[in-house]
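Heads up, one of the protein chains got dropped from this complex, but the rest are sitting where they should.
Labels A and B are assigned to the chains in the order they are written; within every chain, residues are numbered from 1.
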Amino acid sequence: MAGVFDNPVLPYFAFYATVVVLKTMAMSFLTSLNRLSKGVFANPEDVGFSPGKGKIAADESIERVRRCHLNDLENVIPFVLVGLLYTASGPSLSSALLHFRIFTGARIFHTIAYLFALPQPSRALGFFVGVIATVSMAYNVLSAAKC
Amino acid sequence: MAGVFDNPVLPYFAFYATVVVLKTMAMSFLTSLNRLSKGVFANPEDVGFSPGKGKIAADESIERVRRCHLNDLENVIPFVLVGLLYTASGPSLSSALLHFRIFTGARIFHTIAYLFALPQPSRALGFFVGVIATVSMAYNVLSAAKC
Partner (left out) sequence: MAGVFDNPVLPYFAFYATVVVLKTMAMSFLTSLNRLSKGVFANPEDVGFSPGKGKIAADESIERVRRCHLNDLENVIPFVLVGLLYTASGPSLSSALLHFRIFTGARIFHTIAYLFALPQPSRALGFFVGVIATVSMAYNVLSAAKC
């Protein structure tokens, strides 16, 4: 079935892109679990999920997960979009794998650093390494593209 | 012209992906219409759009549309990204249509449940059914992918 991906780099891109998108989606569940356990919600109709203690409020640990989720949207989605065009531009497999693996590792590290509030520059490092991987792919795309 | 889509599932994916992206974009217009009718804005330079009553403020019904919009970004974009890789992996048309239609229906229901503040678990149901469709496609992609 993998043979259906006719670009030789695409089956690899599909793996890493799906992993980082699933990681991003996992932030929704972390937010929901936090909301349920603390009884802190954003919508009045949700308050009944935590009988007796549900309320509308802002909670710093929930806002932290939300900020991590938004940072993922700001970085993971550009990686997938640029990565798809980069894959279509015909990179060597070794160069492509280097980009995909560095980005994926950097974002997993970024998430850990964000959620556990590790001392800086941990989170900044995860962020910048991920950005460098995406910008390097973007440079390759622009070199092969036409305007 | 449809023949240009050379993967047999792609013309169907193109339809459902475009519908849910347009649905997401519609949230921007709902926000703008709400801001104009209530005279409640986020930027000082926008206040003049509602002469005599424009002000910088937060309004709960506008924030509700914003939360619905953000929830769409968090769910619709992963669906389109994972769905594109799933389409490239060569699924059967019947299986693919099942995923695309369930997701699209679930997100339209989610939007209605969010905007009209339907009693829970309406919105939660729309959210989870959509997530299950995306995660099921992600599982198929990972099965066909290489790392």
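Couple of notes before you dig in:
As a convention for this text, a residue touches a chain if its C-beta (ideal position, glycine included) is under 8 Å from a C-beta of that chain, and two chains touch if they have at least 3 such contacts.
Keep in mind that what you see is a predicted model, and the values were worked out from it rather than measured.
Per the touch definition above, the residue from A:L22, A:L81 or A:I102 contacting the chain not shown is A:L81. For subunit B, the list of residues touching the undisplayed chain reads 1-2, 4-5, 10-19, 21-22, 24-25, 27-28, 42-46, 48-49, 69, 73, 77, 80-81, 84. For subunit A, the list of residues touching the undisplayed chain reads 64, 67, 73-75, 77-78, 81-82, 84-85, 88-90, 114, 117-120, 123, 127, 131, 134-135, 138, 141-147.
Rule of thumb we're sticking to: only the chains that are shown with their structure count from here on.
For this pair, subunit A with subunit B, the centres built from the Cα atoms lie 18 Å apart.
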